[in-house]
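What follows is an incomplete set of chains from the complex, kept in their original frame.
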Amino acid sequence: RYGLAEKEDQVGVVTGLAWTSVGGEILSIEALRLPGKGRMKTTGKLGDVMKESIDAASSYVRSIAPTIGVKPPRFEKWDIHVHVPDGATPKDGPSAGLAMVTAIVSVLTGIPVRKDIAMTGEVTLRGNASAIGGLKEKLLAALRAGVKTVLIPQENEKDLPEIPDNVKEGLEIIPVTHVSEVLKLALVRQPEAVDWDEEAEDAAAAAKALQTGDGPGATAH
Amino acid sequence: RYGLAEKEDQVGVVTGLAWTSVGGEILSIEALRLPGKGRMKTTGKLGDVMKESIDAASSYVRSIAPTIGVKPPRFEKWDIHVHVPDGATPKDGPSAGLAMVTAIVSVLTGIPVRKDIAMTGEVTLRGNASAIGGLKEKLLAALRAGVKTVLIPQENEKDLPEIPDNVKEGLEIIPVTHVSEVLKLALVRQPEAVDWDEEAEDAAAAAKALQTGDGPGATAH
């Protein structure tokens, strides 16, 4: 059912690669940003490990928010919904971590994701890409689905010798060590950083509150 | 028990098609909008996958709210209750997704749903219709119930050759690829879009707050 990669670059839609008992599969990860209250919703019959990988992806993105142009208080005004169709198939595991980060960054910045790139890799809280299992099956699924480029964790380069030649010829396989490389390759343009200094903001907010409160007393009459 | 489609066009009532161990069945999906706090309630012995399909439908509708004439902050003032009778029969699966979207749009806009249309199809967070199982049994149930028109995902057109001729003659079967087509066909009239610019609204709210606070200090006495 997921044999076709998305047909155009879209915001919040990322092609992940999963490895199931019936072989490799393409996952079309969908994220939405909604006006809200900082909540994360996940659907698609996701197991606990995949849900945790979304939590970790979300915390990582919050930790680098200013570098993608998002001031942290903005998070309290949005909800994010991550859905992985189809809704009836159980999915689990941490290997969609890089794709989750990419989907979340895309909806937060409004920058589309390149449709011809797929990716697999666990992500740590520092944004490091770490090794996944079932590389061969995932690459086969990507090839069948018409994907051109696949990002894999550098830790999985050791598995490349056992990948069939026709797969390695049919796909551009790019090893990555960190989310920053993934975003450079997968987003159609790069987000601009914004200044953010937590203590300065706190001090400014406190000063403003003080001024608003004192103003009338000090200047009126 | 569900052999009869609804007798008149109603707001929030949509005819879905389910596939159970005892064959195809018509589901009469009922949604209500209530003054509230942005909560979603679901009843009718629904399984986790069907509940998630309601979550996904709800997020999709929130994401397109201005296009159906609803400003996003309105969601925080309403509760939505989706019930699928009868209350004692377990129901599950993602294939009522299109019907859930239609029911939610109907209650939010107050526009009735055509009573002679049934529909089946999973929905993604982007509003795409995706394939479902048990098409034959669902169409048979629609025919038995006196339905005239059935909307199915275009991804299921491949299953039409194996549908009996009498079914195909007795029903108008319309393949759809996106919720937008479903709403055009199923609502008795189309909602009008409303302007909504999140950042402009935020700025306006901030300006107004500032003015209210500063006004007295600047002009009084």
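Just so it is clear, A and B label the chains in written order, and each chain counts residues from 1 on its own.
Heads up, the rule we're going with is that a residue touches a chain if its C-beta (ideal position, glycine included) is under 8 Å from a C-beta of that chain, and two chains touch if they have at least 3 such contacts.
Not measured: the values here are computed from a predicted model.
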*When 2 copies appear, how many make the full set?*
6
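To be clear about the criterion, only the chains that are shown with their structure count from here on.
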_How big is the rotation, 0 to 180°, that puts the C-alpha atoms of chain A on those of chain B, in steps of 5?_
60
*Inter-centroid spacing, chain B versus chain A (mean Cα positions, whole Å)*: 28
_chain A partner contacts - residues on chain B that touch it in the complex_ = 48-49, 52-53, 55-56, 59-60, 62-63, 72-73, 75, 93-94, 97, 122, 124-126, 130-131, 155, 198, 202, 213-214, 216-217, 220-221
*Would you mind writing out the residues of chain A in touch with chain B in their complex?*
1, 10, 12-13, 28, 30-32, 34-35, 41, 43-45, 77, 81, 83, 85-88, 212, 215-216, 219-221
